[in-house]
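One protein chain is absent from this view; the other protein chains keep their places.
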Amino acid sequence: MNRPTVTRRQGLAIGAILFGLLLVGFVIDGGRALLGDVAGVISASYFAAVFRFTVPIAFAAMGGIFAEKTGVINIGLEGLLIIGAFSAVAALWGLSATPVGANIWVAFLLAVLASTLVALLFATVCIDFKADQIIAGLAIWLIALGFAPFASIIIWDRTNSPSVGTFPVWEVPVLADLPTVGPLFSATLPVFLLVLAVPFSWYLLNRTTFGKWVEASGEDPKSLDTAGVDVRRIRYAGVLLSGVYCGIGGAGLALNTGQFVGSGDTMVDGRGWIGLTAYLIGNYNPIGAFLASFLFAALDALQLQLQQIAGFEVSSTLVGIIPYVAVVIVLTFVGRTRMPSAAGEHYESDE
Amino acid sequence: MDRRTFLAAAGTGSLIATAGCAGDDDDGDDSLSVGMIYSTGGLGDESFNDMAHQGIQEAESDFGISFQNAEPDAPADMDEMQRQFAGDDNIDAVVCIGFDHEADLEANAAEFADTSFVLVDAVVEADNVANYLFREHEGSFQVGYLAGLLTGMEYGHGGGATDPDESTVGFVGGEEIALIERFEAGYIAGAQHADADIETPSSYAGSWNDPTTGQEIASSMYDDGADVVYHAAGGTGGGVFEAAQSAGRYAIGVDDDQSRSAAAFSDVIVASMIKRVDTAVYESVEAIVNDEFEGGQINDLGLEEDGVGAIIGQDFEDDLPAEIVDELEASRQAIIDGDIDVPDTLDDL
Amino acid sequence: MGESTDPGDPERHAPATRDVAARNGGAPAVRLEGVTKRFPGVVANDDVDFSVDRGTIHALIGENGAGKTTLMNVLYGLYEPTEGTIRIGGEPMSFEDPGDAMDAGIGMIHQHFMLVDTMTVAENVVLGNEPTRFGGLLTDERTAVEETRRLAERYGFDIDPTERIEEISVGEQQRVEILKTLYRGAEILILDEPTAVLTPQEVDALYEILTELIDQGKTIIFITHKLGEALHAADEISVLRDGKLVGTVPAAEATREDLARMMVGKDVLLEIEKPAADRGSTVLQVSDMVVDDDRGIPAVEGVSFDVHAGEIFGIAGVDGNGQSELIEAITGLRSPESGTVAFEGADMTDLPRRKRIEAGMAYVAEDRQKRSLVMAYDLRRNGVLGCQRLPTFGEGLWIDWDRIDGYVDTVIEEYDVRPPDPGATAHSLSGGNQQKFIVGREFERDPSLVIAAQPTRGVDIGSIEFIHERLLELRSDGKATLLVSSKLDEVTQLSDRLGVIHDGQLVAVVRPEDVTDEDLGLLMAGERPTGLDVESARVRTEP
Partner (left out) sequence: MSAGRDRVEATLDRLVDASVLERLQISLAALVFAIIVGAVLVFVSGLIVDCPDPFLSLPGVGGACYNPFEVYWTMITGSFGSLTALGRTLQETTLLLFTGLSVAVAFRAGLFNIGTQGQMILGALGAALTALWLGELVPESLLGALIVIPAGVVVGAVIGGLWGMLPGLMKAYADAHEVITTIMLNFIAMGIAFWLVQNHVGNLESDSVLTHTIPDVAQLSPTIGGTRFSLWALLAALAAAIGIYVLYDRTILGYELRTSGLQEAAAEYGGVNAKRNIVTSMTLSGALGGIAGSIYVLMVQYRWQDGIPPLGFDGIAVSILAGNNPIGVIPAAVLFGAMQSGSVALNLTLGVPPELVEVLRGLIILFIAMPEFFRMIGKRYGYGSDPLATDGGENV
């Protein structure tokens, strides 16, 4: 059996260097002094924007990690993000007609719930009905991609929702008033949740009993089963967690802007797929996945900023494919990320 | 009127059903029947397609015509829809909305020489096609000028206020195509007309349906001191308005009066660059009804024809300083008179 | 048919010296009464009674499918018995799941280890019963490591709790499995075929561990189909056949012949009768082979030998001494760094695998589920694997399924392959049937050279006998055979000449009848036995 020859850290480092090179390769235009421009763009508010961009990608990525670590490959992350985004806006819109009123927190919870329910469907299909996980995941994506605009038209008579309201901006006392770095400390709920979720996820996976069970469930479910732990429940937990995370990511995306856009690939626009690439590059480590997500988001935001500098030619199309090129290169040349051994396989207890 | 209510009320058979199924109220009626084919954004885009729809609905009530709608999923569907309508004996005229129709219509106009076509936003030179183009750069110049004037002064009303220290106005585009660059060029020229040293950052989201990116671009522009951001980015523009509201700055809408169609943001939408697709559709139908249809014609609609223009947002109509309104009227007149030459590409700036 | 006892230690411990009664506080540790387990259409265990005294080792033997594993799974709570009672220390028990069995002090070490490769020894030991801190919020890793180390020291295991499973040897992994059950407080340990994957040295170590365990009061039941092992290690032996308990005998009083008869239900030829070799011309000549393993490290370092028509040339050695790489180089699955392979006089070192098949080289691969069979294919499609380009089975571009069907039918009939249904995939066949099918497919093609690697690994006793007969038949037909096996008795009984491989080198080529098992054991361990006249491989290639 071929063991991966590259450790996580090396993989990450190589990945990071790679992005740097790609970035320079794509962006340099006629040998202009790039660095000065980039430095001019990078500021605390730039990073604040990057964090907002990172939210859906990193949550999808971490959700994907939990599902796949338990042995269920969840390729439907994009679909779950769409469900989360749509439900958040639909819930907030619908709540305004109820006694609850347009309460954004309730809407947020409902969206997470909706995404989790779809994840539950996916879990049932994969775990109890032994569906091929890749196919079922594709189905979840396609269903969400059709359902969200379908329901939008039913509800709002058009694929794009009206504006329903956004998360309030919270400021961390004192820190938000600091000069240079202040903007980093005023953000909306999803960003704060992200900052909490990354270490939380890492801890959950690496320092808790549940994390060990997750790892065992994905590496060698039979060992876990014979140790007296119900593999089925662990796998359900993993997939449901991916639903919760994608719900947060999707709702965070939509409620930051306050509307749902369902035309084309919907407003999620491939962020779930980038999440998938992020956790592969991050080698199933929540911190790695977050860093990869952050890197992609930073690149995207940088591209948008550089465009604003007069005379700067950047093809947003080409910059947009960098994450995908990166993951192909990483998978092919840097050495395979090590998939959990039992990922994609059904497990049936002997009982 | 609600779209489905309309469809149910009009009782039109489907594009396909008309070929096979009966149950149409057109039969025996010699009023004009129009086939409407929209662009891929579809109805409900709160701008381009909805404007066209509005125009045909007005024509319906004013002239007693009937019409059928077709919404292509992809440009690939347009050819077939054109042919379906053109080949349908019950349809007298076909209105094609959007530049994506151009290539297919070239072939179909020749093949269906007896059908009258109306093409909006592109030109097909044929005897049976009436073309409507808009000089979006002229309208964009106007809103750019407005933006430039606003950023140069201290102004506060509604949900925003300008920063008197900064002299910056931004532009957010959808996909980077020639049409949108026309908006951008006119806008920048207008802003510079107010102040030659004004900063005009612009950025393209790369998508028509990514409000998140629109929001981030606009936010960064506001952070960098932009007082006004103008968008020509479809669904992505929703994020621009959101950013304006949270930054307490101003935004400019596009295509229709977005202070009304996106009323949640009326307190920051200081103006919209209106593109009267509704008028174009209405007038083209009127011409056909009156037997004045002129194929081969290119109707180039600019400020002079009221095809484009700056329309002040509903919350700002009564509040904008009179001198601004006067300046705008003056520049409008200057453009009409040819005293100002508005560039339509970035290279001509 | 039996297994040799451990070659290095022919003197098995004497059960009579063990003071069983002293430890036996009355009731037996385990007692099964009338246990019956039925599956739809099958009776796996039929009214089985037996008991195991505390502080003893009990061997459960029987052929594959005799119901040994099912019975132990009943005892371990994986299955609920259809009828009958389980008593632990005299108390009747009813186990819903393995958790209940564990609570009752029963631990099971499965044949395939239940270990998570990516986790450390300590993490595996505590899996499912992790010590926690902060009210269960976090795993207490330090306690886990310390607890594991303490247990290992107490039972004399040499093991580092912080190493990852994927980094330690198979024997060590087995010790981790034992630690897992001990950690859970097991008093009764069930081991399923514990020596199947071990080297002779590791088997020795295992026996020592088992002895240590019973000295500390544990009770051990182990499943095996190796008679020698049962005789050597156990105090008592129970024999199962067709789900029924044939009898329980004290190991001291049993003989191999008795046990074999009990297992199979008829007399079994334990000694293979082998007519004298009728050697012909050289068929395979391997010279100075150097082969790298997957990591690029030389695994075979300058091996030379030849195989003649009408003889079986055996290669004995502990697994992982370069056998696999050598065979792959000969069969064309791996390119050697240097050296040559000649087949019937013609050099074929650089020929692709397909040419070698066409030249008449048959190959029973070591890992049948990975190499010799496509598990998702039915027997028809497996029947043509490797022969698809032979003119017998197709013309030009086309495959002739009718002819293949005929061939496969012949193999199934001649080699007594019993698929559950005619369209069954290779997956659904038992190991024995899979191997018989492969042997049939390869042998029926009338090859001039057969290479058989571990041909009876994981195969039931009946099939082993069958395969051995077929190998001897080939020999009588004048075919050349290269037999590689880590089972010492197999190579010594079948081979005409025997090469011993150690650390990538053929340390000796001997006639099996000239050497003792002990000497072979030393050779396999890289030692040079005193008093044995072992000549170099090259010299001994000619008689």
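Every chain is named by a letter (A, B and C) in the order it is written, and numbering of its residues begins at 1.
Just so it is clear, a contact is a pair of C-beta atoms (placed from the backbone, for glycine too) under 8 Å apart; a residue touches a chain by one contact, two chains touch by 3 or more.
Everything numeric in this text was worked out from a predicted model, so none of it was measured.
Remark: the absent chain touches shown chains A, B, C in the intact complex. In the complete complex, the residue from B:113, B:177, B:330 or B:349 that touches the missing chain is B:177.
Checked against the full complex, the one of A:170, A:192 or A:324 touching the unshown chain is A:324. Touching the missing chain, out of A:140, A:216 or A:342, is residue A:140. Where chain A meets the chain that is not shown, the touching residues are 2, 75, 125, 128-132, 134-136, 138-147, 149-151, 153-155, 157, 270, 273, 276-277, 280, 315, 317-318, 320-321, 324-325, 327-328, 331-333, 336, 339. Within the complete assembly, residues 332-333, 352-354, 356-357, 363, 365, 367, 370-378, 381, 384-386, 388-389, 394, 397-399, 401, 423, 425, 428 of chain C touch the chain that is not shown. Where chain B meets the chain that is not shown, the touching residues are 2-5, 7-9, 12-17, 19-21, 40, 68-71, 73-77, 79-80, 83-84, 87, 99-100, 102-103, 106-107, 121-122, 175-179.
We take it that only the chains that are shown with their structure count from here on.
In terms of inter-chain touching, the protein chains here are arranged end to end in an open line. For the pairs A-B and A-C, the larger set of C-beta contacts lies at A-B.
Between chain B and chain C, the centres computed from C-alpha atoms are 77 Å apart.
The distance from the centre of chain A to the centre of chain B, each centre being the mean of the chain's C-alpha atoms, comes to 35 Å. The touching residues of chain C, counted against chain A in their complex, run 73, 78-79, 97-99, 102, 108, 110, 112-119, 123-124, 127-130, 132, 136-139, 141, 166, 180, 294.
If you check the complex, the residues on chain A that touch chain C are 2-3, 203, 207-209, 211-213, 215-216, 219-220, 222-224, 226-229, 341, 350-351. Interface of chain A with chain B (complex): residues 45-46, 49, 52-53, 153, 156-160, 162-163, 166, 169, 183, 253, 256-259, 261-267, 269, 300-301, 304-305, 307-310, 316-317, 320.
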